[in-house]
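A protein chain is absent from this complex, but the other protein chains hold their places.
Naming follows writing order (A, B and C), and every chain is counted from residue 1.
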Amino acid sequence: MTELILFLVCVGSAYALLSKDLLHGAIALSATSVLSALLFFILKAPDVAITEAAVGAGVSTVIFVWAIRETERKDRS
Amino acid sequence: MIARSLILCLFITGLVGLTTRRNLVKKAYALSIMNSAVVLLFVLEGSGIGDKAPLLGGSPGVFVDPVPQALMLTAIVVGVCVSALALTIAYRLHRIYGTLDADELKRLVGHE
Amino acid sequence: MNDAELALVPIFLPLVGAAMALVAKSLSEGRASRILETSGAVVGLALPWAALAGLLPAVMAGGVSFTVSGWAPAIGIAERFDGLAWLVDALGFAGAGAAYLYSRGNGPKGPVFTAIFLVQTSALAATASTADLFNLFVCLEVLGLSSYVLVASSQKPGAFLAAFSYLTVSSAAMVFFLIGLFGLYRLTGSLSYEGIEAGLSALADGGGATASLSSACIVAAIAIRVAVMPVYGWLPDAHAMAPHAVSAVLSGVLIKTPLFALGRLLGFLPTGHQAMALVGTAGVVTALVAVIVALSQKDAKRLLAYHSISQVGYIVAAWGLGTAEGLNAAYMHALFHALFKGLLFLSVGTVTDAAGNRNVYTLRNATAALRLSGDRRLTVAAAYAVGALSICAIPPFNGFASKNAIAYLFKGGWEYWALFAAGVCTIASFMKLSMIYLPPRRPVAGPDEATAETQIAVAAYRISLSMKTAMLALALLCIATGLFYGKLNGFAATLLGTAPKVGAGTLYGSSELAKTGISLVLGAALFLFAVSKPGKAAAALVRSRPRSYAGLVLAFVSGLAALGARLVLFP
Partner (left out) sequence: MTGRRTMNALGGAIAAVLSLAAVAPIVLADAPWPRAARDLLATAGLEDTGASNLVSAIYLGYRAFDTLGETIVLLAALAGSVSLIVAEGSSRGAGKNLADKAKPLHTEIVNVIAGKLAPIVLLFGAYVMLYGHSSPGGGFQGGVVLASGIIFIAIGRRSGGLGRIDPSLTAFGHASLARIEAAAFSGILLLSFPGVGRAVEAFRVAAWNRGLGIPAVSTIIALNVAIGLKVGAGVALMCVLMLGGNDE
């Protein structure tokens, strides 16, 4: 289970870095945060899980989406 | 061992992303990925010595190590602060130059 | 309040000041808000001196070791307030105080700036006295975050890019720091320096490769803040683009505090001595390479920024010896550099603002610009002269004593000659910078666009009293510390638990003076080459070397790998 979640987190992160659409990247990162939070819960770290869910999936997604909306959505390079 | 290799892989992914991606938002993504790799590493390793969340009372069992968990709370918060600041600066740069490409920006700022 | 609590007061008072500034921001009335902000600054920058005075007896008696709030050392946060912490605090509050005073005239202004400036000052004090690895991480992050914000606060486009590069590179380095911390915690189960030392020595092989690599990660992450070779690439942009007052603090104080904190940590690690020696050698190389790059610059503040790297190279070189004498010499130069480099950033920043031109090759007749901006007595030019003479190690200014004290430590080695060459380049480079005060080469023919622009900049710019006061205070300190070097050095040596090895008499001996004379002659020759046609072409070549963002990360990673290889293969 741990390995599976970690693998998915790896895939999600790689997708976020490779995707041409920054918004898709932000959503992928948000999903990896939720997965990490689940993993923390499984690993008996409920405090870290709550923080990761609130911060990783919540606040930082808001900030990422804001930044993309205010700048540009496509990674042109 | 597999779990730790995966975390290592995650960390290296972040670092390579930071080096090769030229988009500033992607660089912020990369930092956030590196940070979460370390958080996962601490929590995963710290949980190896017990089978019960560090809350007193309740079911019998051995606690996992609460120290790395407490440290990682701080690390997560620091990570999001760094992201927020990085993106705000990227936003200002985009307002001025209309691009998020690091190399392009370096050329446009044009300092010798 | 006992000594353990008093030792935390210099950390908390700037925070209280920052809180006052934030309350001031949320008040809408102008007058009350301004008064509250100013008193916040006084609480944060002046009151800590009282606490430092109160701590002096305890420090003289050997320092205070304690855990915050008195928790068990196994789990609490260990602190060590000794002579070194006291001295580094004094350096920080002196530099920050003068820079803040200057910022009242020239900006940036506003309660948010005050609050973040005070937060940074507090983090400086916290970094100086921490003896806990994770607490060091937190301190460095506070220090970093506040300095990124302060660099960006100049609102210049270049400053944003510089802040972004600085932020990403040093945050990535801090992740490596955490991995190093992970390695050490897993081996020892402890976060305090003493606990880590005890834990590692209890292991059969002292922790082996894991401990060495973990130390390498931590050292590399801190070295990036000190801007030693090869990880200095972020500094020139950040320091050149920041507001002048912030540049003064960044160059004067911020790059040294982590170095002394690192020294404290390395004293507890088994491979600490080797790491120190390697970083020290890198420091010698830095001192020479950075000054050559500085000589080729055309932007006045960027030139100063490269000099900061070079001067920090001197400090790191002496620090890397790992002896009490080395630390003493390193500290004295760090203190003097804070004074004269702060002074140089403030005065050069003022002059270039007054003239509306930062290009060393084209800016001439700067005195006229100063007069037009309300500095009729040329205080700024005089302050610049003091700073330049100090950094060039001309007696009796303070740089002479501290640079020679460092050179003395290396007598007979290749380092001595490298540092000598760096000194020659420094003189040449400041001769070049001083050309901005020369009269214009030819009378301006007509009101072309550039001159008109310059005139506007000049007309709008005013040099205020607080700016002059800050510069005068620093200039006087440069002279006074030069004249009373012996006493000051003796005081620092006592606090660091050593005896001054080199008296002021030796430093002013005939051979040292002759050496200064030779450097001056060589420096003048180098200067003439630098402003000649081939020299300018060479400078342009150095300036146009490729500097990409990826290079910053690669430099960090290769530095880390080199350090790791050194520690693992030759323990």
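A few notes on this one:
By definition in this document, a contact is a pair of C-beta atoms (placed from the backbone, for glycine too) under 8 Å apart; a residue touches a chain by one contact, two chains touch by 3 or more.
Since this is a predicted model, take the numbers as computed values, not measurements.
Within the entire complex, contacts from the absent chain reach the displayed chains A, B, C. From the options C:L22, C:L87 or C:L520, the residue with contact to the chain not on display is C:L22. In the complete assembly, the contact with the undisplayed chain comes from C:A74, out of C:L56, C:A74 or C:A499. Although one chain is not drawn, the whole complex shows that of A:L4, A:I42 or A:V62 it is A:V62 that touches it.
In the full complex, subunit A makes contact with the omitted chain through residues 45-47, 49-51, 54-55, 58-59, 62-63, 66, 69-70.
By the touch criterion stated above, the residues of subunit B touching the omitted chain are 1, 4-5, 7-8, 11-12, 15-16, 19-20, 22, 41, 45-46, 48-50, 53-57, 63-67, 69-71, 73-74, 77-78, 81-82, 84-85, 88-89, 91-92, 95.
On the side of subunit C, the interface with the absent chain consists of residues 1, 4-6, 8-9, 12, 15-16, 18-19, 22-23, 25-26, 28, 68-72, 74-77, 110, 112, 115-116, 119, 122-123, 126, 134-135, 138-139, 141-142, 145-146, 148-149, 152-153, 155, 176, 179-180, 182-183, 185-190, 209-210, 213-214, 216-217, 550-551, 553-554, 557-558, 560-561, 564, using the contact rule stated above.
One rule holds in what follows: only the chains that are shown with their structure count from here on.
Mean C-alpha positions place subunit B and subunit C at a centre distance of 28 Å.
Rounded to whole angstrom, the centroid-to-centroid distance between subunit A and subunit C, based on C-alpha atoms, equals 37 Å. Contacts with at least two other chains are made by no residue of subunit A. Of all the residues in subunit B, the ones that touch subunit C in their complex are 11, 14-15, 18-20, 22, 24, 27-28, 31, 34-35, 37-38, 41-42, 45, 67-68, 71, 74-75, 78, 81-82, 85-86, 89-90, 92-93, 96-97, 102-103, 105-106, 109, 111-112. Of all residues in subunit A, those touching subunit B in their complex are 2-3, 6-7, 9-10, 13-14, 16-17, 22, 25-26, 29, 32-33, 36, 39-40, 43-48, 51-52, 55-56, 59-60, 63-64, 66-68, 70-72, 75-77. Across the complex, subunit C meets subunit B through its residues 75, 134, 138, 141, 145, 148-149, 152, 157-158, 160-161, 163-164, 167-168, 171-172, 174-175, 178-179, 182, 185-186, 191, 237, 240, 298-299, 302, 540, 543-544, 547-550, 553-554, 557.
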